[in-house]
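Just dropping this structure here.
Only one protein chain is missing; all other protein chains are in place.
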Amino acid sequence: MIALDVMTVLLVCTGLVFFVAGTAGLLRFPDFHSRLHALTKADNLGLGFIALGVAFQMTDAWSVAKLALVWMLAGLAAASVAQLVARAALDRLPDESGGEHKG
Amino acid sequence: MTAPLPGAFPALELLIVLPLAASLLAILLGGRLAPRIVLLLGPAMLVVTAVLAFQIQTQGPVRVEIGGWEAPLGIALIGDGLAGVFLVLTAIVMTAVGVFAQKPFGSEGAETTESYTFWPLYFAMWAALNAVFCGGDLFNLYVALELLTLTAVAMVAYGSTRAALRYLLFALAGSLAYLMGIVLLYSATGTLDIELLARQDTIEATRMVSGALMTAGLLAKTALFPLHGWLPPAHGSAPAPASALLSSLVIKASFVIIVRIWFDVMPDVAGTVFVQLLSILGAGAVLYGSLLALRQTRLKMIIAYSTVAQLGYLFFIFPLAGGAAAETPWAAGAWSGGMFHALAHGLAKAAMFLAAGLVIEALGHDRIDDIKGIARALPLTMFAFGLAAVSLMGLPPSGGFLAKYLMLTAALADGQIGLALVMLAGGLLAAAYLFRPVNRALAGDYVPEVAVVTYWRQLIPLGLALLSVALGIISEPPYDLLQVGRSKVAVEGIDD
Amino acid sequence: MSGAGLDSATLFALTGAILIGIGVYGFIVHAHLLRRILAFNVIGSGIFLMFGALGFRGAGNGTDPVPQALIITGIVVALSLTALAVALLVKLAEEEGGATLPEEQPGRGEAE
Amino acid sequence: MTDAMPILLMLCPLVSAVIIFFLREENERLRTTINIGSSLLKLGLVAWTLEGVGRGVIYEYRLEFVLGLYMLLRIDALALLFIALSSFLWLVTTVYAIAYFRGTANLSRFFGFFNLCVFATTGIALSGSLISFFFFYELLTLSTWPLVVHKGDHESLAAGRTYLGYTMVGSAVLLFAIVWMEGTTGPVEFVAPPELDKLSGTAQGAIFALLVAGLAVKTAIVPVHSWLPKAMAAPAPVTALLHAVAVVKAGAFGIVRIIYDVYGIDRMAEHSLGVPLAMAASVTIIYGSLKALQQTDIKRMLAFSTVSQISYIVLGASLPGPFATIGGLVHLVHQGLMKITLFFAAGVLAERRGVHSVSQMAGIGRRMPLTMLAFSVAALGLIGVPPLAGFVSKWYLGIGGLQAGHPWVILVLAASSLLNAAYFLPLIYRAWFTEGPDSLEQYDGKEGPTALILPAVVTAFATLGVGVLAGFAFSPLGWASLIVQREYIP
Partner (left out) sequence: MTAALLFDAGLCLLVLVVAFSAVAGRGLFGAIAFFIIYGMLIALAWLRLEGVDVALAEAAIGAGLTGMLLIGAWSMLKQLGVSGLPGGPSVPLRIAAGAVSGLVALALAATVLALPDGREGLSPAVAESLGRSGVDNPVTAVLLNFRAYDTLLESVVLLIALIAVWSLTPRAVWGGVPGLAQHARSDGVLSMFGRLLPPLGLVVAIYLVWAGSSQPGGAFQAGTVLAAVWLLVVMAGLYDEPPASSRNLRLALVAGPGVFLAVGAVGAAFGVFMGIPEGFAKPLILSIEFALTVSIAVTLALLVAGRPRRPA
């Protein structure tokens, strides 16, 4: 049983590392798009690891499936929203991106 | 199915189910047919309320355990005298206003915003009022009160958005305080049923805090003196049928809950300080409301401020209840007097607002300086206004007089000269600010040209005003109905 | 502290009380109506949190189901009121270009 | 039968009022028949009860309202005196009003309220308990106000406003006193005086003062009398019936009830409540006559003379001893007859000849012989010239004053008679013995429609008859002594 707990702790820690990285990116990166980039990528990966870690604690398969569903949905939502926010940002901050991208 | 015996006839439940069903039907049928529902529902409700009153009178208070679950778990409906009397008042005023509103919110031609949305709100308000008057569970009263606030705010919004918003803010604050009180009460006693709560006599501190919170919240909704800021603009600028409902019924709902709290749930907790505070606020309301009503230039604003004033009387039952000592049995009428005042005021105020509505329909405005001679153009309407004014002033032979007399006797027997003087002063001030418009309406010798107002619609306010006056004459049946299931505290007094 | 000692239920109940305080602060301080509506929602959730916490009976057997049901009802009622408040506020802004309730003379709108 | 009579008496005016309210303006004929019919019916009923009460039959009806509040209607001798007067004068005034108002606007409303007001007056007379009295006392205010503001012009509205102002305050004071008393003694009935001993001496005095203050407004006792002259702005029939008979008499009748049936003569003497009241009445008598002297407008002069005449009744009632009481009660009827004649005559003069002020009275006697004859008879009666009605009441009041040990009453009566003469005689002299200006010629020869002149003449004859036939049992004097006899030797 100890092995499962050790695996969980390990995985959750790596997940946390990614979250910290994402947040550091949010605070440190110069412009809007890079911050957005950092956030979506790092946090999503972090969430994946944590979900995996927690999966080890689950007793039945259904719960694991639900966790996977949660992670997949979160990933999908994050990706779509990042796209939309990036596109919206383009219209409002034209000087940063240089080129004229039609929305 | 044979006609059920009056005993087994589910009158109380029908009073909730019918208006709710009508509201849903109104949403479904749309603006063209919705107004016609009231022509069916009104009489039906009057009949059901009459049967209920008969049941209460003959078999004592009716108690309905909803869903078959008894008190602590399920919700109970109480059909005692107090509930019966207010349900009858609601049925009468609602039917009258519903028939009156056929024209302004009618459906000739295409469906408009008003003709569609008014009727679901109207029936939902009716259901909410009935739910509040016979509710037996405090949280259930909260949900019914919120439904009532929603419909009331929406009706005010027909007239002025700003007034509706101010009303909503006060109502929100009020409902939060009331909710907080419920949370504390439930956590302390483990039940929300009024009858079970009455048997609790422990944890005095928590019950006092929760009582104070609930009362503060309900005072905001009843617009008692310091918290009345929202009422005049709301009742003044809402359309006439809406203001009639607001002034005569909606504010009485939260008042009845306060009565239930302090006369049924926790009479022993109310200290003399609390009772005195209510009487002072009531006196303030009477004087402040009347003085401001004197200064208004619009008819509906006068009536709205008059509501603020007349509300003050209702809160005199707290200091005056009791005084049922053996040698002065006639001095125990304050509680019933207060309820009679609520009834007479309800009928008279509805009549007045409808009359004002007719004046607005006829002249296009209700500025007092320019309604010269309207008494000749709309004789019946102004006669109804005058009759309602008589009842509001508490002049015999009206219901208002009977209420004032009962409360005055109790006040003087109890030695509270101050309250007696305030009541008399209130009556005089009411005479001052109500005769001003009547005087102006009689003035002038020409008949102003007016838009045509159909004859039978003028009979509605007249009917309500006559009922308000008749309350003072045929006062035996309502009085006996009121005594059924009345809490003994109402006769022995609150301040322990 | 007397009473139930510092177990998590009491902790959440106290948090509820403080939330109500914060909400009341917001309700009084702000003139902008949207912020007052937000404050109203904070107070509401604070009250419900306290209600639930006071009904919490130890880690194993969860919270007393009756408060839970009442809270769900309360949340829906709060949403309805917020929706109406927001709709009224937007209409007020469209009509009079303001989002506050200055205490001036009552509305001059004629009936009908 | 004994409890049906009060209801019948009450229903007569009420039913006619309700019907007339909903009548169209046009059906004049129906309205007139209802008016006359109901007043005749009532007069018949009064005659029937007169005979019954004479035999000692008690008519009583009790309508239970609610805990501690019930309506008691009871016909005793005193009530009948007032009812007989009001029914007779109601009939006469109806005839006068129909003639006076022929062709003017919203008469259904007028006669509706007119009958409602008579209903209230009947109620006041019949009420057997203090609260029932207050009930109808208030109703009287409400039904007379629309009559005062009937014309709708500026003065009558102003008059209406002052009238309301005074009466509303008065009724508030009265209600306070009644409830204060009833708070401790329970519902007060006139037949069984309440146990006032529960209240302290000062409280009894204070309650009496408040009761009288409340009633003083309608009795137009000095400090609170100024609404009466102002109410002259109302049309003539209104001033005639209401301000000479119904409204003003209701106040006086109330004071009589309070003194005899609530407090009782011995309690009055014990707390010496009678003297201050007598003083107030005397002051009013003198002040009223003085003010009347200064008036140029006839109707205002008559109003001020009413102010002083009513206080005769109060004076009579406040002095202990049977004779003063008889004098007061009989004056209740006599003053009504005389004053109504004067108002009728003044109304005809104003209506037919446009005569409003005293100076215009020159030579009017030749052109309006009958009206002026009635006017003169009533005026002389008021002055107290025997054998007219005025003399009888003043005579008894004088003896009563002596008997009660207050000789100054004689002085007051004498002074007021002199003042009455001072303002009435020049009027009569100018009307009969001076030559009027020819401008009056262009009026058509006839004096006016008989229906307008007849009422004044009839009441003038009544004044004469009452004075001459005072000795009869069924004369007002006889009836007054019957009342006093039952009062003092129960």
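The chains carry the letters A, B, C and D, assigned in the order they are written, with residues numbered from 1 in each.
We take it that a contact is a pair of C-beta atoms (placed from the backbone, for glycine too) under 8 Å apart; a residue touches a chain by one contact, two chains touch by 3 or more.
Note that the structure is predicted; figures quoted are calculated from it, not measured.
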Chains in view that touch the one left out, judged over the entire complex: A, B, C
Hidden partner chain, residues of subunit B it touches: 8, 10, 13-14, 17, 20-21, 23-24, 27-28, 30, 64-69, 72-75, 77, 111-114, 116-118, 120-121, 124, 127-128, 131, 139-140, 143-144, 146-147, 150-151, 153-154, 157-158, 161, 180, 184, 186-188, 190-191, 203, 205-206, 209
Chain not shown, touching residues in subunit C: 1-4, 6-26, 28-32, 34-35, 37-39, 41-42, 45-46, 48-50, 52-57, 59, 61-73, 75-84, 86-91, 93-94, 97-100
Interface with the undisplayed chain - residues on subunit A: 73, 76-77, 80, 83-84, 87, 103
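Here is the rule we use: only the chains that are shown with their structure count from here on.
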Distance from the mean Cα position of subunit D to that of subunit C, given in whole angstrom: 68
Rounded Å distance between subunit B and subunit C, as computed from the means of their C-alpha atoms: 27
Intercentroid distance (Cα basis), subunit D paired with subunit B, Å: 43
Those chain pairs that satisfy the touch definition: B-C, B-D
Interfacial residue positions of subunit D with respect to subunit B in the complex: 64-69, 106, 109, 131, 134-136, 138-139, 141-142, 146, 149, 151-154, 157, 160-161, 164, 168-169, 171-172, 175-176, 179-180, 182-184, 186-187
In the complex, subunit C residues that touch subunit B: 20, 27, 33, 36, 40, 43-44, 47, 50-51, 54-55, 66-67, 70, 73-74, 77, 80-81, 84-85, 88-89, 91-92, 95-96, 101, 103, 106-112
Partner subunit D, residues of subunit B touching it in the complex: 328-333, 336, 373, 376, 379, 390, 395-397, 401-402, 405-406, 408-409, 412-413, 420-421, 424-425, 427-428, 431, 435, 439, 442-445, 472-473, 475-476, 479
